[in-house]
Structures are given as C-alpha cells and as structure tokens.
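Have a look at this one.
Excluded from the complex is one protein chain; the other protein chains are retained at their positions.
And now, subunit A:
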Amino acid sequence: MSQPVMVSGSLSVPVPIPAERWTYLNNVLQHPGPFTDPDYDASQVADNMANMKLLVIGAGGLGCEILKNLALSGFKDIHVIDMDTIDVSNLNRQFLFRHSDVGKSKAEVAAKFVEKRVKGVKITPHNCRIQDFDDDFYMQFQMVVCGLDSIEARRWINSTLVNLVDEENPESLKPLVDGGTEGFKGQSRVIFPTMTSCIECQLDMHAPRAAVPLCTLATIPRQPEHCIEWAHIIAWEQEKPFPKLDNDDPEHITWLYKKALGRAAEFNITGVTYSLTQGVVKNIIPAIASTNAIIAASCCNEAFKIATSTNPSLGPEENYMMYSGNDSIYTYTFKHEKKADCPVCGNLARDLEVDPNFTLDEFIQSLAVRPEAQLKRPSVRSEAKTLYMQSPESLRLKTAPNLEKKLGDLIVDGEEIGVSDPSLGSVDFKYKLKFSKTFITPTAEVVEGNGKAT
C-alpha cells in the first residue's frame, strides 16, 4: 500500500486506518448470507464502494442522520446539497449543529462535522438549491438519498433523474432513496427511475391539506386557525405593517398573533396562541430526533443494500415502507405500482375530468389542489396552441386574456393538454381533459369566435 506523500514538514501524515475498524461491516461484506444473490462477489465489493459517489439532498433532520449513517456504512465520497441556514428550532434533532452554529450553512457545518468524526470519508457541501445544478452534475453520482421536507424539491429531483435515464447507458440509472417524517410517523421508499413507481406516481399519497375558503376567513370564522389565516392573508395585506412578511421574524409573528387574537375575541372564538399562530403561518410539521433516526436509517440501510448487494433491497418488488409509532409500532411495506399515465415516468396522458364551464383561470387554480397534480405555477398548452404561459412576461401578457375564457371555448372534449411548471423540472405533464358536464356556450363568446372547433 502506498503511503501519502508528505508535502511539507508541518503537515502531519494521515495515519492509515486499520482494517480492523471495519470488522463489523466486513462480517456482512465478506460473507454472503442465506438471502444474498448467489452471484455475489465478495472480492469486488470494497472497490465498488470506494469508487462510488453518493448525493444527499437535505442536511436537516433527516440529512444529518443520513450523512452519519452513510459515513459509517463505508461510503467514502458523498456530496450534500442544502440551501438553508441553521435555526435554533433545529437543535432538538439536527444533532450535527450546536447553538454557536445558528445562522451558518447547514450543508457546510454538517459536512465538516461528519468528515472530522469519521476518518476517511470526503463530504462535499453545496450551499445552494438543487435547481442550480444541471444534468451533468447529477450524472456523476451513482445514487441519490433524499431527506427533504418539500414536495416540490422531491418532484424536481425525481423528474430530473427520470429524464437522465438513457437506455443505452446503464450508468444513467440512478436509484433514488427518499425519506419523510411527521411526528411519530414517516415513510421511506426506493425508486429505480423509469423502472419502478416514481415520486410522481405516488403523489396522491401525500395530498395537500385542504385550504379554508376565503369567504370563511373573511366573513364566518369558526376556528382559531381561521382567525390566524385572516390575519395572515387579509389583515396583513390591508395594513402592511412591515414591507414584507418574514415568517422567521418574531415581531411579524407577534403582529399576526395580536391581530388574530382581536379577530377571535370579536367572534368569541378561543384557542389562538402564539405557538398556533407560528404553526399555521409557517405550516410547521412536528419533528423529533427518534423518528428521523428511524426513517434516515431505513433509507441508508436500503442504500447500503443497493450499493453492496449484501441482501435484497426495497425497489424492484416492495418499494415503500410506512412507519407509525403513535399506537404501538406499525409498519406496512408494500409495492406501489408504477402508473402508465404518470406525467413523469409514464407515456400515456392522464385522464382528468373537468367542467368545461370553468374558466382557464379556475382550472389552473384547481391544478394546485388536486392531489395528483399539485401544480402551483403551471403553464398550459393545448394540442393546437399555447393557452397560458407564466413566463416570459411578454408571453404571459399575451396569453393572460385566455384566463377569463371558458375551457369549453379553448379545447374540445377529450383533447390532450401539456402542463409544465418550472419549479418541478423540465417535464411536461400530459392530461387528457374529459368534460364532466355539458358546455353551456355563452353566446357572447361565440360571437367573439375563440377558435373553438365546432
């Protein structure tokens, strides 16, 4: 074995790590078990792992655990992306951070800590958004492990990895391991892009919370949450106490809290607290160290099995594990089926029932709340023409008049439309619109002749 060259007398030579340190890992790497693939080659596995480059997305509650676990699973080259800085409310679970780290980059502090603690692992931090990188960047990794709290980011990386797959090049298929938690519950899942059910196929399992109708907030509040949302959406806009709402500024939250209290008193509603105000405004999801530990370790266990073939992993068959610790411990491990009409990994356009009497604007709004779509800033094209573009501004202005038009005027029953949302990657979501009702043609619009093929 070659010794590292000493460059200068002041630099100490890194002490080689004795093989003994990895005895426990080698127990399973060097000895196939009863469930190990018969073609398993113990002589190759160490080299394979040494040459493998992994990407971790997120250095928060799950990410801290994932970095620790991968380093102690024998991976040597890990990159981590996180655009966030450390907040004091992270310290109850993000164990690589200390009070003195508040305000610093999560990716940088986490990478440095694990590199220092576990000798021989290289962790490269990226303090930025995942969207800041192009396909070439993602192409360099053999696997991606996600510990994210945002559905958008998951959908973006999922569509990026699906698009990377080139049938001619087996290296282009990057397994995606994803974890998520809420309170005592969580899930981990393994995706082989284009081969197995992807994040988009599973989107309806994570339906967004139903929004409270604006008229309830404005006229008939009943719950403390309604009063808080009123302060957040209506009172703030009217009074603009500060130039821009900052959810992390206690002064801003206190303003909303007081407003909500006043509103609640007016309607005899009890239960508005500072903590609830903060929870509603920031959409806070309860999070604890132990659940993160369970889900992150489950993800890393699957990543380890995929990388080493020491045992069968989730993915080809069962690909999803649900965990709940609220009432005893309950896990459900199952196969989520790939959807042929998945907008990201399927070929077929997905059927979507719409009321042709909806305006295009109403239709676009509804895409945000539909569990299987959840598209917040969609641009829409029909087979014949561009219906609405969010950007560039010139196109948006040009297409904006269509927003007021009825769907029935813009498309025919059964027509396919393409929807794209830049925050979710370059994928086109294909929908086949089926009219749920008869289109009541408003005479005025017929006179205008909006190109409806009749």
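By definition in this document, a residue touches a chain if its C-beta (ideal position, glycine included) is under 8 Å from a C-beta of that chain, and two chains touch if they have at least 3 such contacts; residues count from 1.
Criterion: contacts and distances are computed from a predicted model.
Hidden chain, UniProt protein name from the list "U6 snRNA-associated Sm-like protein LSm1", "NEDD8-activating enzyme E1 regulatory subunit", "Protein DOM34 homolog" or "Propionyl-CoA carboxylase alpha chain, mitochondrial": "NEDD8-activating enzyme E1 regulatory subunit". Across the entire complex, the residue among A:40, A:133 or A:274 in touch with the chain not shown is A:274. Residue-wise, the contact with the chain that is not shown comes from A:222, picked out of A:222, A:240, A:396 or A:434.
Note on the undisplayed chain: of the listed residues A:82, A:178, A:200 or A:302, the one touching it is A:302.
The chain omitted from view is touched by exactly one of A:72, A:233 or A:403, namely A:72. When the omitted chain is restored, the residue from A:105, A:127 or A:291 that touches it is A:291.
Residues 18, 20-25, 27-28, 31-35, 65, 68-69, 72-73, 88-89, 91-93, 95, 98-99, 116-119, 183-184, 188, 216, 220-223, 250, 253-254, 257-258, 261, 267-270, 273-275, 278-279, 284-298, 300-302, 304-305, 311-312, 314, 318, 321, 323, 325-331, 333 of subunit A touch the missing chain (whole complex, contact as defined above).
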